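Missing here is one protein chain; the remaining ones are kept as they sit in the complex.
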Amino acid sequence: MTFGTIVTRLAGRKLTAACLLIILAITLSGALAPILAPNDPNLVDLEKKLAGPGAGYPLGTDHLGRCILSRLMYGARISLGTAFLVMFLTIAISTVVGTLSGYRGGTLDGLIMRICDILLAFPSLVLALAVIGMLGPGLLNMMIAMVSVQWAWYARMIRGMVLSLRESGFVLSARVSGVSGPVIVARHILPNILSQVIVLSTLDIGWVILNISGMSFLGLGIQPPTPEWGAMLNDGRQFLRSNPSLMAYPGLMILTVVAAFNLIGDALRDALDPRET
Amino acid sequence: MKSKPLLKVDNLQVRIAVPGGVVRVLNGVSFQIRAGKVLGLLGESGCGKTVTCLSLAGLFNGPGITVSGNVELNGRSMMDLPAEKMRSVRGRELAMIMQNPMSAFNPLVTVGRHFTETIRSHSPATGREAWQTAMEYLRRAGLPDSGRVMEQYPFQLSGGMLQRVMVAIAMSMRPSVLLADEPTTSLDATLRAQILGQIAHLLRDFKTGALIVSHDLGVIARLADKVAVMYCGYIVEMASVAELFDRPLHPYTRALLSSRAGIKKKRLTPVGGQPPSLLNLGDSCPFFERCAEVERACLNYRMEPEILPGGRMVRCAGYGASKGKVLRGLA
Partner (left out) sequence: MVRYVFMRLAGLVPVLLGISLVTFILVRLVPCDPAEVYLRLSQIPPTPEMVASVRADLGLDRPLYAQYLDWLWKAAHLDFGVSFATKQPVLAEITRCFPATLQLTLASMALVLLVSLPAGILAALYKDSIFDQFSRLLAFLGASVPNFWLGFLLIYLFSLKLDLLPVLGRGTPAHLALPAATLALSYAATYTRLLRTSMLDCMSADFVLYARARGLRERLVLGRHVLKNALLPVTTAFGMSIGHMLAGSVIVENVFAWPGVGRLCVYSIFNRDYPVIQCYALIMAVIFVTCNLVVDMAYRFLDPRIRLGGGRQ
């Protein structure tokens, strides 16, 4: 199945199409935040703190008088951007490791798979916390933690795909006609697995976003005053009684984005299900 | 003097509403089964044999499915029985043997449990009594080591043994009518003969009527007194075994019989072509595209049953008004 047919099949469903639109809109508002945002997200104006929605501040202001809408838009940039970057790094690392492991086989394969086994013996959140705990809180360290938790899953999956492709007819015939190993991997194996891996990774994006905002909420990820949804939630917690909307908006944003990604993921799984084709 | 029929099926119709139309799964199926008599239901897969069995037992239901017509068991109509009444009929008066013994048993439940739960669902027997009954019937069905079998899980038994267990469970209720859906399809030839013998024996002993569904002419020939040939949800021909095998009337029956492997024959002639889609069948005979004797009348034939002299039934335009084929067929 080509990428194109998957996309057309997805867009055919109304709900999935709506989800794609939502994600597109939020991504754009994040990407274009410097143009679209009504205010500077970090401009502190204590005169206007905790104001309700009004002129210049469509969603009101937070406890430091910063524009909530602007912060949400810049937050989209950070949350989605980080999630995509984490996913990209994960795929990059695990493709290299998984392909090496699957194509080379032997001791190297055994060693890599044992490392994966051991990393997968940790509950993912615990390992992420431990890595952050050692490296210290912060955006970069959190990304390292997320990638180090995730790569083992993908490496194992990719290794499996490579193993099955290695024995397939077209790879065998390429090998028989004397094509070298790296060329076979680059020409025949990688193109076949990458689209699948990318599709599968969308299933996990929601999970990554939840974890990033969760870490930031705990204060272990993105640090204030950077506008990030999880960190904004944490900022708002003291004002739960007086200004619940401070927590409502970022929470709703996370929920919407994660829900949209999950729905697309479900639709993808259905679309990829061989029983349906 | 003929005995009263135990099971009387009259104009049984099954329809399934699907997006894009209605699938007519069973069309005007009618037959009777008398005590100790066996009716064989013969046909290709997908022709409605299994649906006939399930709808007789009241087990063919679901969204979009309508079952109409009349089914009488021991003189009582079963079509409007309340669910609980129907349940108490199933398994007791109307026992069933399923197609695939390997998947018909719950893998987590012992054979003994399967047996005793059936007995105790229909009688006030205690666990111990049910266990005793079960052991006895397992022995009668050809499983001498019944105590061991009772305590085993289905996966520990072979398909043949499980088939015997199913026969034993069915017969232990002394049912009036036994429905056997492809009872031996999944078994190898030696076992098949043994188990068919066992079934025939038990049916005779208990004077049980039976409907044996099969696509296998050998099974039908071995067990049945009468045969109904089914095609696309119609019974296209019904006759005694001897008559049918001697002088098949319907072109489809003839095709089926000639597809049978025989000692004298060098080659099998399969029935050519595929059955048509059951969705929105038109006014023509559903067999006409595959029929070797097709005529103009076939294109506008409502599948009305023709009762021929001697009581044989056939649904074929050739035996209609012109009666052209009657002479040929009975000659």
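Going by the order they are written in, the chains are A and B; count residues from 1 in each one.
Everything below uses one rule, namely that contacts are C-beta pairs under 8 Å (C-beta built on N, C-alpha and C of every residue); 3 or more make two chains touch, one makes a residue touch a chain.
Predicted model only: the values in this text are computed from it and were never measured.
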Touched by the hidden chain, restricted to displayed chains: A, B
Residue touching the undisplayed chain, where the options are B:92, B:139, B:207 or B:290: B:92
Among A:123, A:160, A:181 or A:225, residue touching the chain not depicted: A:123
May I ask which residue of A:53, A:133, A:181 or A:225 touches the chain that does not appear here? A:133
The one of A:67, A:171, A:258 or A:271 in touch with the missing chain is A:258
With respect to the chain omitted from the figure, which of B:13, B:74 or B:100 is a touching residue? B:100
Applying the definition given at the start, please give the residues of chain A touching the unseen chain. 114-115, 117-119, 121-127, 129-137, 206, 210, 213-214, 217-220, 230, 233, 237, 240-241, 244, 247, 250-251, 254-255, 258-259, 262-263
Residues in chain B touching the chain absent from view: 54, 57, 59, 83, 87-92, 95-96, 98-100, 102-109, 114, 117-118, 121-122, 153, 155-156, 166, 169
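Assume only the chains that are shown with their structure count from here on.
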Nearest whole angstrom, what separates the Cα centre of chain A from the Cα centre of chain B? 57
